[in-house]
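Inspection log for the structure reproduced underneath, given as structure tokens.
Removed from the display is one protein chain of the complex; every other protein chain stays in position.
Chain naming follows the written order as A, B and C, and within any one chain the residues start at number 1.
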Amino acid sequence: MIVVMSSGATEEQINMVMRKIEEYGLQVHPIFGVEKTIIGVIGDDKTKIVETMAGYPGVEKIIPILKPYKFAARETHPEDTIIQVGDVSIGGDHLTIMAGPCAVESREQILNVARMVKLAGGSVLRGGAYKPRTSPYSFQGLGEEGLKYLAEAREETGLPIVTELTDPRKMELFCNYADIIQVGARNMQNFVLLTEIGKSGHPVLLKRGPSSKIEDLLLAAEYIIKEGNSQIILCERGISTFETYTRNTLDLSAVAALKSLTHLPVVVDPSHAVGISSIVPSMCYAAVAAGADGLLIEIHPNPNSALCDGPQSLDFEKFYATMKTIRKVASAVGKKVG
Amino acid sequence: MIVVMSSGATEEQINMVMRKIEEYGLQVHPIFGVEKTIIGVIGDDKTKIVETMAGYPGVEKIIPILKPYKFAARETHPEDTIIQVGDVSIGGDHLTIMAGPCAVESREQILNVARMVKLAGGSVLRGGAYKPRTSPYSFQGLGEEGLKYLAEAREETGLPIVTELTDPRKMELFCNYADIIQVGARNMQNFVLLTEIGKSGHPVLLKRGPSSKIEDLLLAAEYIIKEGNSQIILCERGISTFETYTRNTLDLSAVAALKSLTHLPVVVDPSHAVGISSIVPSMCYAAVAAGADGLLIEIHPNPNSALCDGPQSLDFEKFYATMKTIRKVASAVGKKVG
Amino acid sequence: MIVVMSSGATEEQINMVMRKIEEYGLQVHPIFGVEKTIIGVIGDDKTKIVETMAGYPGVEKIIPILKPYKFAARETHPEDTIIQVGDVSIGGDHLTIMAGPCAVESREQILNVARMVKLAGGSVLRGGAYKPRTSPYSFQGLGEEGLKYLAEAREETGLPIVTELTDPRKMELFCNYADIIQVGARNMQNFVLLTEIGKSGHPVLLKRGPSSKIEDLLLAAEYIIKEGNSQIILCERGISTFETYTRNTLDLSAVAALKSLTHLPVVVDPSHAVGISSIVPSMCYAAVAAGADGLLIEIHPNPNSALCDGPQSLDFEKFYATMKTIRKVASAVGKKVG
Partner (left out) sequence: MIVVMSSGATEEQINMVMRKIEEYGLQVHPIFGVEKTIIGVIGDDKTKIVETMAGYPGVEKIIPILKPYKFAARETHPEDTIIQVGDVSIGGDHLTIMAGPCAVESREQILNVARMVKLAGGSVLRGGAYKPRTSPYSFQGLGEEGLKYLAEAREETGLPIVTELTDPRKMELFCNYADIIQVGARNMQNFVLLTEIGKSGHPVLLKRGPSSKIEDLLLAAEYIIKEGNSQIILCERGISTFETYTRNTLDLSAVAALKSLTHLPVVVDPSHAVGISSIVPSMCYAAVAAGADGLLIEIHPNPNSALCDGPQSLDFEKFYATMKTIRKVASAVGKKVG
């Protein structure tokens, strides 16, 4: 921790700050510069207490030096974490394709989609049963019925399923059905939910919130790991910016950044990020080239009649074609689909 | 709803889209322009179904005309909603000052603060007992013990209390303690929580999410009203932008916009928005001048030792002085404190 | 300057960095922490050279301590700068109202507006003769003819004029006509233009760019001051954010921040910021309450037929009414119009 004193700080103020830091049991190392004095503070995590001194007279600002997350940091765990879900390995040099509709709409729809995912070479089936929607008047999902259809699709195809949990009171229900529990972007900082998932030990796909910094995402992961669960897949899905042409702005540099900052696998959801199906294939290729460990792709047998997010879904033909190029790009950057 | 066909759309594509819309039981009104054809769709809320047609061949985009929220709209409820909490009226020409610490830290602290709020002319006591924090290693609040201290402070001073709920399983507990339940910015789109609060009928203070548009905030309010609860106070508390000097960017034009779009009262939390106590008073005055119905101000007997958000808290002396100018500004724009 | 070494940095790397810094003629002060080593660097402005070392092996990041602007900083010039333009004083406890149309459209229009500005108590006439417009197909202004009409309006009413310069080759022309030269938001980092204006010594109104941080604005001002011209009025006019209801997001906390960081006067342009005339009055009041030294308000005799930015212009009646409340709010915060 570094305390920067303002250029007008008096000797007395500087001494007061140093005394206070020492009272906390920390070591101070003042550096008296030409214009300003800075105070280095030593003492590991315990230096965090110094942050509360930002309002002291003469203090200009306080700069943390240590990363605020520990267990999620690559510094403390240099090798890639590989998450095993049934036969599927996520992380390392695997590229995992998770595909399916935004929402489970019917038994027939999800069975159809699951077969297509399998056929095209995907590894995980995605689909929402409980849908958080911006408007209360939009389709909110089939609920438990949807989970049952997903389970049936898994039984037939062998594909593990990932589906979104929004209510901590449904934790047990989801543990029975889902192979990977998804935390949606809107719930990335729903710490009540994160803590429950942490306790469950269940694999989780944690989506980045639309206004969350990379560091906030890692701190959200830390809430889960802290409870003993490091089965976490991070997911970039676009951030809020001034650009309105795409729904969100897909931040692919976050993928490369995350791969260097953390050992957890990082996947990308281009469908939600851009919201326009004609751009989705290009963004799939770009995400793979950027180093993603997997993709979450929305597909639908008939996007024009989808109850949710049709405009961003690929139909079967386009998905199949997209998978072909994905394989080539993956190979170019040393990854292997599946 | 308006469907804009792309400039290259064929007659056949245009006819297909119109047929489909009519199949939904809606009326079509095509306008054949020089470069493009647009199709007006009539049929009230039911036109929403047309949004799913965004991916049809030849369709460039679909533009909604009706506001997506109903009960929250001033169009459907022209007079200001005034919310009564004990003796306190929120909305109309009242300016309601809600003040207190970020977190309840001890019985003594909250009692002290409550007396100060009362003395300075504030109407509501704020204070968090369950604190959602970006880092799992930060102070998370005193829990139910904190709620008890708040209740004690209310008993002594008569000030109603507002405190944040983060867990739907604690709904009943909060109904017992809180006069106004706060939904924090991170939970603005926690629809599970919103629905529970809607059912409870309890007054609620709903904070705008850091990446939520004005319309998203009104849709979140709609989740609550739809369940029969229109005791909603909206709160602007800063949005995520590229500027890093302040913690968030306080969006005061949202206050003026909201006052025209909705009948619900709108308050402002300058403390969380800017995160720097020296700027907070100016932002209090600006918020009042912008037409806010109230302020949420963080105060602390000793900001330098606060366990949470000390740097943005006013001490008693500054709060008292700030209140004086608030009264003058309120009077200049036709509002009355209390 | 502080160099933070990564937690895995070797002793050799740390020594290499320190040697290099010393070669630059600077002093090093290493602090060996529990997890990381940081190196304090002393030597005034000359420490800037150390920033180029960010890519050295073992270096995690480099943190500047000194503010990058000097002459614009309040630290080096504690009293408010007051700019004198004819009889008008800008800064200190003066609140200067600058009003007029977005674009000069005709002799009659600008004369009419000038009289109204005078009548309502405004001090400066604004109006664009050369208009930078997002689309090349929009009205681009009357050019020199517009400047002549502005001069005529000044002659009649005595109001000094502020008008935008976009071309460094027109510097001389503008010095003949304008009392205050405006640098538009799009040109805030047009350093060629800033340098010319700096050399001219002419009073300048410098608008903040839509994606410029507060610090970038101060550095743009520094380009001008560095040439010997400190007659600079800063102007907040909204920043680019994800919110689309208003044209830009007016950042009033920047006003309070700027007033503490710099001695230069700060004015606000609510008209361009929000782009909706019905919200402009509230934002005028809020800006004054936030501590602005002046306002730039768009008015038009007939906003519905304006060639530029009609939707955000006030007509005479609304401007007159708005001025009344502005006076009251100004008085509440200790400022005086004029």
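Operating definition for what follows: a residue touches a chain if its C-beta (ideal position, glycine included) is under 8 Å from a C-beta of that chain, and two chains touch if they have at least 3 such contacts.
Note that this is a predicted model, so its numbers are computed, not measured.
The chain not shown here is in contact, across the full complex, with A, B, C.
Touch with the chain omitted from the figure is made, among A:A72, A:M116, A:L142 or A:A287, by A:A287.
Although one chain is not displayed, its contacts with subunit B can still be listed: residues 2, 4, 7-8, 29, 31-36, 38, 40, 42-44, 63, 65-66, 75, 240-242, 244. The set of subunit A residues touching the chain not shown comprises 211, 213-215, 239-246, 249-257, 260, 273-274, 276, 278-279, 282-283, 285-291, 325, 328-329, 331-333.
Contacts to the hidden chain, counted on subunit C, fall at residues 45, 48, 52-56, 68-69, 132-137, 166-169, 186-187, 189-192, 209-211, 216, 219, 222-223, 226, 239-240, 277, 303-307, 310-311, 313.
Everything below uses one rule, namely that only the chains that are shown with their structure count from here on.
By the residue-number overlap criterion, the interface of subunit B with subunit C counts as same, with over half of its numbers used by both chains. These two copies of the sequence, subunit A and subunit B, are related by a rotation of 180 degrees on CA atoms, to the nearest 5. Computed centre separation for the pair subunit A/subunit C is 38 angstrom, with centres defined by C-alpha atoms.
Remark: subunit A and subunit B have CA centroids separated by 26 Å (rounded to whole angstrom). Once the centre of each chain is set as its mean CA position, subunit B and subunit C turn out to be 30 Å apart. Across the assembly, subunit C contributes residues 240-242, 244 that each touch 2 or more other chains.
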